[in-house]
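Dumping the structure here so I can ask a few things about it.
Left out: one protein chain. Kept in place: all the others.
And now, chain A:
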């Protein structure tokens, strides 16, 4: 079994970890995901690949609950995400059992990032091909938080972020348009950001809203359509105003 001890992730002569960089490539190919932190609401949005006619859409979930007060969205290899999420879910309950307290968002992010890092420094394994957006409320202070992890195992907190396909464009949009929002305004910002890179329509995006009291709620297609329609109408109004009133002949 000596052959399986060899590390797959090794340094290149110029100090790169190519396996980690290739994993980031896999993330870049994955469907877009966006997260926006408001004062009392956190929104996760993902690009939804059009589901095959015979497929049950409910089983293709890219926004997952880790515990009652913490959720996760990801971009990249779905199977890798499933494995990582299972480990995180067990850790959430294990934490409750041993210290009699729910995890903080930072704790579980640190745990997931730690796991991702472990797989860059172990023999015979490859890194996880996902970047995650982890959101939740502190169980005691109620402060909302948004964190991102990536295949290298780094993590940091964000006010708003995106990952996956075209994440740079989405992040640029967020940098230009981010303000402190709450409630429906936060949802609108997330949807607008996602619409920058996703085909318009409720069929192509999935939105989940998290509040301190109600936890995670997946918006159904009709609700998303309504928000998208609202945004489109606003855009059209702005366009019309730019063109100016019709000139008299």
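Basically, contacts are C-beta pairs under 8 Å (C-beta built on N, C-alpha and C of every residue); 3 or more make two chains touch, one makes a residue touch a chain; residues count from 1.
Following the convention adopted for this analysis, contacts and distances are computed from a predicted model.
The chain that is not shown carries the UniProt protein name "Proteasome subunit beta", picked from "Proteasome subunit beta", "Dihydropyrimidinase like 4", "Prolactin" or "Pescadillo homolog". When the missing chain is restored to the complex, the residue among A:89, A:110 or A:159 that touches it is A:89. Remark: the omitted chain is touched by one listed residue; of A:10, A:54 or A:97 this is A:97. Although one chain is not shown, part of chain A still touches it, namely residues 65-68, 89-90, 92-94, 96-97.
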